[in-house]
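To start, the structure itself, in structure tokens.
Removed: one protein chain of the complex. Kept in place: all other protein chains.
Up next, subunit A:
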Amino acid sequence: MPSGVTVRQAGPEDEVAGVRPRWVALPETTEEVAAIMTAAAEHDLAVVPVGGGSKLHWGSPPERCDVLLDTCCLNQVLEHAEGDLVVRAQAGVTMEALARTLAARGQELALDVPVEGATVGGTLATALPGPRSFRYGGARDLLIGITVVLADGTVAHSGGKVVKNVAGYDLGKLFTGSYGTLGVIAEATFRLHPLASERRWIQAHLPVRHADESTTPGTGPGPVQGYASPSARGGPPQRKATLATVLATSQAEPTAVEVNRGGDDAACELAVLVEGSAAESRAEAVAALMPGATVGAEPPSWWGALPDGDVLMELRFPPSRGEVVLEAVHGLGATVRGSLASGVLWLALSPSESSPERSSESSGRSSESSEKLGSEKLGSEELGREELGREELGSEGLGSQGLAGLVAGLRARLAEVGGRVSVLASPYAEGLDRWGEISALPLMRRVKERFDPGRRMSPGRYVGGI
């Protein structure tokens, strides 16, 4: 290892998805990162960059891992250009520390961080969408410049510190969500927003759809179809809008529309965030669309956090199909949480929660509701929930085989509504296809091949074993 860079022997706590590296390197500057990468290239050592370490157990285990490149000491906020609403920070700065710095000046990076302790680099590398990505976009939409170190030690920049810039390829987009497989993110520059003067959360229970019940909203668990939607005006008759669609397109302009269901028996909670000036009156306008809503200045406890569970999946789907997806996963004993407005749900499962009794019980209930759906085409019948790999859960609960089958079943069902399933974290790997089919995978492989021909950057960690 190059002199001057702090390096220590790795211990069990440094394992990456079960693979123990030999060393942990702790660079403090971009130059030190480059020195480490150059040395690693010379000795053909595989490197896995790590930020807060919050997602090290995610993804597939690396093919090999010699050096864990811990970015914790790259912890400087390099420049906060307040008047330009721009900040430049080293990759190891925690999102919390960054938020504190910015809040002191009445500004924020409008990225929700669903995991505690996450760093700037880790947040970019995993690019998890938080509630407010509905309004502000994700990490890639707020990133305006990046400095990366490639596998051969090359330091490269793209973008800059201005919000509007179309010079050259946008390497920042490429590295955002690359799970450490293309190079090390050393520095990042973001576009900021003024900290909202006011925030209001509007909360209600999401009514469950049952085709045989009355269509009047506001009477307990009624149907959600039938809301007047902007699309219903003027043009040809459209499918009736769901509540999520109505909220997402409300001219009160909510920042986020989130849902949470703590388990099969739990109620489906809906929470909508309105931010900025006149938040109160806008919140009232939103509340008027939600039967039984309350308005408050505090978020629900589950807001913006990843649900707990050994297995974590991300479901993506056209937002108008959110309720169909919620029904499709009902009965799995999972905690489901996410954005109905953007069409992203997280699903967390733990073996203990998917005990056989529980799953058979919920199957029973689900078949009942399937019958009730009658002619409703979008209901769970279409999704064939009976086949959702429930038998794979088996009497031992959720094992490798069970999970692979369950994921395959769920994936097939979501595909029918234009959705997809990714497994972000899972202790069971056998036979498991974590990512599903990706049209551009051959191109992604070629990108990986160019950036990291020696397969030294987190090899095997991401899609298609990239």
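By our rule, contacts are C-beta pairs under 8 Å (C-beta built on N, C-alpha and C of every residue); 3 or more make two chains touch, one makes a residue touch a chain; residues count from 1.
Going forward, contacts and distances are computed from a predicted model.
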Next item on the list: Tell me the UniProt name of the left-out chain, picking from "NADH dehydrogenase subunit E", "DNA ligase (ATP)", "Glycolate oxidase" or "4Fe-4S ferredoxin".
Entry: "Glycolate oxidase"
Note to self: Please identify which residue in A:L78, A:A103, A:A278 or A:A297 touches the non-displayed chain.
What the structure shows: A:A278
Note to self: Just to verify: which one of A:V5, A:V24, A:V67 or A:V86 makes contact with the chain not shown?
What the structure shows: A:V86
Item checked: Contacting the left-out chain in the complete assembly, out of A:R22, A:H57, A:H157 or A:H205 -> A:H157
Notebook entry, point to check: In the full complex, which residues of subunit A touch the absent chain?
Noted result: 81, 83-86, 106, 127, 137, 140-141, 148, 150, 154-158, 160-171, 173-174, 176-178, 182, 193-195, 197, 229-231, 233-235, 238-239, 241-242, 245, 248-253, 276-278, 281-282, 285, 316, 318-320, 343, 420, 422, 435-436, 438-444, 446-451, 462-464, 466
